[in-house]
Each structure stands twice: as C-alpha cells, then as structure tokens.
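Every protein chain except one is present and positioned as in the full complex.
Up next is chain A:
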Amino acid sequence: MAGGIATSRSVRKPAPADIGRPTSEPAAVRWLLIGIAVLFLTLIVLLPLITVFVEGLKRGWEVYLSALIDPDAVSALKLTLLVAAIAVPLNTVFGIAASWLIAKFSFRGKSLLLSLIDLPFSVSPVIAGFMFLLLFGAQGYLGPWLDERGLQVVFAPPGIVLATMFVTFPFVARELIPLMQAQGIQEEEAAATLGAKGFRIFWSVTLPNIKWGLLYGLVLCNARAMGEFGAVSVVSGHIRGETNTLPLHVEILYNEYQFSASFAAASLLMLLALLTLGAKSLVEWKTAQRNQDLEG
C-alpha cells in the first residue's frame, strides 16, 4: 500500500519531464483547460464579487459610510447578529448530538435519519418560511392560541429565528458526521474503559479531534444564518427598523433604486462570505498539518 502512495505522489510532481507523459495531457490542452476554468470562474464568481465593492464605493467613501451608519442599516445589522446568535448555537448542539449518535452507534433507521437531516437542503427557502407562517401565522394552526396569550411569532424576531434555524439546520451535522465516522470509536472506547464519563470523553477525546471541522461547520452555518433571504423574507413582514435583517435591507434599498447604499450593505455580507472562505482555508491547512504530524 505504501508503494502505491509513493508512486501516485511521484506522478503528481510537476516536473518538466511530466510534459508528454502518457498519463497527462499535452501542454496546449492543459493551458486551454486552465484558461477555460479561469475564464468561467471569473465571469460567474469573481465578477459579482468585484461588482459589489465597486458599486458600493461608486459615489465615494462618504456615501458608503453614511449608508452603513444609517439607523435602519444598524438595526438590520443588530437583528441579523441576534438571529445568528440564537440559531447557530442551537444548531451546533443539535449537530454535535446528531453526529455523535450517527458516528458512534449503529441502530435501525440510521440511513433514514441521515436523509431527514439532509431534508432542509432540498426544501425551497420560500416554502421553509411558508411552513412557519402556516404554523404560527394569524390563520395558522397555532395562531389563535398564540394570539390569546399576546405572543407573536411570525412578522417578529422569533419567526425569523425559526426560519433561519430550519434553513441552516444540517450544516454543522453535515460537517461533523463524515469526520467523526472516519475517526471511528477506538479512542472513545479506550477512554470509557479507563473509566471516563460521557461528557469528559467528548471534551477531552472527541473534541480535540473534530475541533477544526466543528469550527468550519460553525462558520459556514453562521454565514448562511446571517445571509438567509427567502425564508426570512416570508416570515419577516418587512417592518423597517424592527424585522428587517441585513439581506432584506439590501433588497429594500435596491428596489428603491438606492443602488450605492444597497451595495454598501451588500458589501458587509460579502466581507462575511470572504471571512468564511478564509476560515475554510485555515481549517484545511490545519487539518493537512495535523495529518502530516500523524504521519511523520
């Protein structure tokens, strides 16, 4: 097996002798394919990224900054942070519990459970918001009951939190399950045999193994929670200064033709996305380092 790994490495090494090798393409084809990939990603991904900052700064820093300190923008940002601060920790607790359950035990119905965890990925965000409207809205199943008690869920922050939780539900679990499955259960079993109790096993054996994957799951879940648009749009009611999140604020400004202000707000969300990508690179780098340490 070790021999196999060694050959595959030597083949991948970008030596000049690689040109003309029968298991690679001629240089012209290689550069053509690289060119196509670069052009495609530039047109589809890089250009929108640049557009957001250029359009946001089109009328100068003053307009840009005043768009960011506008009271509506500030309250939208606050609500966005609040929603993420509730939804992300809850989804993290769920994600850890679900991945422990799936990776450490075998039981009947496991694949069904896995499919159910993935379910929110394939539900349209609009439908996700709509479900909570049907449940908690004025004409919804629990609407009258809530109304009698003076509680409001939809068109208020709790509805936004619920819709966000649904949409970002699988992210932490999806990141942790393959990781914990790959690591097996030997280390935890050893700890248990030595007399460690449940939480201690998790804290000092499992967590150090999964911390980077968990971090990325958290960051991604957070980015999606702060950026959710469709589901939140249905349950928010668009009350300015009260139930507007940052993505909804971008939409409202855009529809009012305040393009510079809209792109200024959008640039905040773009920064968040770029930070998320940075965190991913960091996690991949740390994981590769760890694997090297284990090998060496």
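For this structure, a couple of remarks:
Criterion: a residue touches a chain if its C-beta (ideal position, glycine included) is under 8 Å from a C-beta of that chain, and two chains touch if they have at least 3 such contacts; residues count from 1.
Simple rule for what comes next: contacts and distances are computed from a predicted model.
Going by its UniProt record, the hidden chain of the complex is named "Sulfate transport system permease protein CysT" among "ATP synthase subunit a", "NADH-quinone oxidoreductase subunit H", "Sulfate transport system permease protein CysT" or "Cytochrome c biogenesis protein ResB".
The residue from A:L146, A:L214 or A:V250 that touches the chain not shown here is A:V250.
Seen from chain A, the chain kept out of the figure touches residues 4, 7-8, 11-12, 14, 22-26, 30, 33-34, 36-38, 40-41, 44-49, 51-52, 55, 90, 93-94, 97-98, 100-101, 104-108, 110-111, 113, 115-128, 130-135, 139-141, 162, 165-166, 169, 185, 188-189, 192-193, 197-198, 201-202, 220, 223-224, 226-230, 233-234, 246-248, 250-251, 254, 259, 262-263, 266, 269-270, 272-274, 276-277, 280-281.
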